[in-house]
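With one protein chain held back, the other chains of the complex are shown just where they sit.
In this document, chain identifiers A, B and C correspond to the written order of the chains, with residue numbering beginning at 1 in each.
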């Protein structure tokens, strides 16, 4: 990270700024990827698939996820960035050999990227049964219709494949209506409507797309798992996905503290170093306590997943989802404050990290949904 | 606002998005300005200058500032936006007749815009005595050198004039070293280095510039007030400026609540309206309490300035500076959360408003500086 | 307050501590009352009843309520303490001449005290329709049965009369089942079960009682207003009551800040005054902002009640109920912290004030009930 990733951040951003379009991949990213691959630091996720990845348990991978998360370009450099990680896991677990050959292999090689088209603008997608997009069988094809948004990574020029979630049977039971299906980006009828912004930033070249699917036809062999398995497959990716996001955010928050320490030690106002001011020290003390606690909680969730099961780790997964993004937002906000106006600008990684934390407080369900469900579980456990 | 301003927001943003450069002025803004001028809703600030403005007291203007602040394009539509307001006040109060004729009149007419070049990257500008830029007299000219940033409005193509703050005499007493001087944008040696971003957004077409001033020469008649008066002039603009910013932010927060109410009443998740969920109601209840309290406090500060003096209102001004931006950030954050991912996107005004609130927590001194000085005042008042 | 009340606090508490029973009235209280009466500072509440009181509006009385609230023995010294104030208002408004002669006159004279028996242990009394106590007519008498608790003031040896709330007709509509009736303390069947404690303190000699009413018989002339009017009468006392409580708590919080200022200016740790530490200054700055805002909000609620009606002030009343007690708890907690362990002891008024604030967060409905109802109102106002 210190030798390669952090030093590349400025070049990465400058390349995008100076290009005529913002949807370009800075060459330095491919250089970083080559170095990582050579160093054997590649596909470190994929706990249960030693053939493909490093064969690390969730608990072993978690600290790596934190370290990579310290830079907004870190995870990708090691081919460990969302949504590819989740998509690769799904393909590894549920994909046919043909699906794996066509899509998993180039993803594992870092040759292409992918997207996950699930969230819809018209309904509360935190309740996955709300999904309205349709996947209708016609002969040897599925016909796909629907509007999606926050399809992250779709605007990336390297993005070649999407996993699309929709309903194959609206009359089935609530959790067997949904299916997941592979949709190549260049399939006719797939339209990228616009990039969505977060706090006014387009997050290029990754980005978040609003997509329209109009009579998109794919062969029936593109279905993942089988009709009606979409909800279960989606559930399966959430556990590891949340741990990854939380650990990355813990990395962001930890780095924010370190930047804050450096800043306040080297900045003078009203005749003394900022680091000598009591309220700054308290901010830093609170921040380090919060980061360390969130880290321990996330590691415990990872360990529980390894030792028992995702289902048994459900309450811990909910806890980290509630704790880590909100903690990261708070800590990064303090770091911004300690940096003065510079903290809001492109001269630090803080605004990007802040936006990331803020986003994850909404991604796969707002905090409130998870708190409510966690509270319900806890009440059931203890009430007589 | 309802008939003209809110409906124009989308067009305003779309125009910028679809232009080849982002530093263009959407025609709809000039239309809004014409309508406002015709309606006599123009230059509503300028409390003490009935010749130029509406002759409203701070207390009378404050609620108007809130109303205009409800839209990010509202204040400009009525020629009441920063930093022009502060610059016009300075020119009205300290300008020579020639300065007024050349710069104040077109500003009052909304024909040009202006900037205030004060903050510097190298020093903590919350302590204005830190300023390092120099204004050196040479014959009939002043020679200006320095680096400034967060010079808001400088990238606007209509921006023709800056008020520049620098030191004319580093050997004078701490508060008489600084002077303010008029620098036309097109003066040789003035360089706009780059636009600064806030959370990755360039805030076009207004923007925030990093500027370099290299041997910039202006006639000595450009000085405002006189050498050594820069600090006092800067202090004078802070009181009204803070009230304006705070009231605008209160407008933002109030509108955020209203949007949140509308959203939660019309959104269903897990089988019931969001508005029927207890925690959403609590969020809204807390928010309305916080907005109303901040409003009453700001109005009291405005009244105290009118009835007594800026100096006597100093503690109230510090209070609103500490309270209102932070309150607005919190309330808007809740509104974002209630909107789901849409709340982070360009489809609501919330991200812009959030960034504005976040910025003002740092503008003219971070919260901590004001809390420390306020705390000191209060201790002096009550300790025996 | 400075000449008489604050100096009497220590003597007041010492008298109780050194008595064999804690339910005794320190003579200094009766001396304070005499002085207040002589000075014409007596019965300052009672907005609409100039015959009885000072004839002050809610807005005029509110600041006096704050001043008296600065001492835990202040309100009583001026015959302005709860629950007597509410009980006197009810008698003034709804009482028969005989009821007024027998109970209102000695209460106004400060010769006796009174209690309000409403809250019940078995049900959520924040929903007044839950009340289970019964008031059953038998000939010329009402027979009263029920269990009450948090009947504040009942253990006071001077307490001679209670207003009791129960149901006269469980078959009536929800809000006409309840009645209020006068029950002299010495009526057979009235049993004081035990004093309740708050944080382990019995709050003697005022106290909070758990009471049992077993076949308590009073003449039918003791009914207040008439059968079925209990709910409406209870509603009527809530508005002014909340303003009084909130203003007293604002007085507590304001005094806590002043004590904190004094403490930190006169205490040295690690080689410098506490008052020179940034985090202490921030605590004080935040506190003064919060107190001032709560004060302005409460004054606005009082004014709205005067100018319009209780009903129209309903949202503001809910706001202050949510804001002021919680604010006071926070501010007093900070003052405790600044005092070190002394702040928790009987050597300052802070623990009493803290317990008062904490109690009011639950009195006539926990904060959550008011936030929920306020949120609902606000959503209704703004949602389209």
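By definition in this document, contacts are C-beta pairs under 8 Å (C-beta built on N, C-alpha and C of every residue); 3 or more make two chains touch, one makes a residue touch a chain.
Quick caveat: nothing in here was measured; it's all calculated off a predicted structure.
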Among C:105, C:124, C:193 or C:308, the residue in touch with the chain that has been omitted: C:124
Options B:280, B:299 or B:336, residue touching the unrepresented chain: B:280
Touching residues (missing chain, whole complex) on chain C: 119, 121, 124-127, 130, 149-150, 196-203, 267-270, 277, 279-280, 336-337, 340-346, 351-352, 354-355, 358-359, 361-363, 366-369, 371-372
Missing-chain contacts mapped onto chain B: 277-282
Where the unshown chain meets chain A, residue by residue: 257-258, 261-262, 264-266, 275, 278, 280-286, 288-289, 292-294, 296-297, 300, 315, 318-319, 322-323, 368, 370-372, 374-376, 378-379, 381-384
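To be clear about the criterion, only the chains that are shown with their structure count from here on.
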Distance-to-centre winner among chains (Cα means, whole assembly as reference): B
Most remote chain, CA-based centroid, reference being chain B: C
Between chain B and chain C, centroid-to-centroid distance (C-alpha), Å: 45
Inter-centroid spacing, chain C versus chain A (mean Cα positions, whole Å): 53
Mean-CA-position distance for chain B and chain A (Å): 36
Residues of chain C touching at least two other chains: 278, 280-282
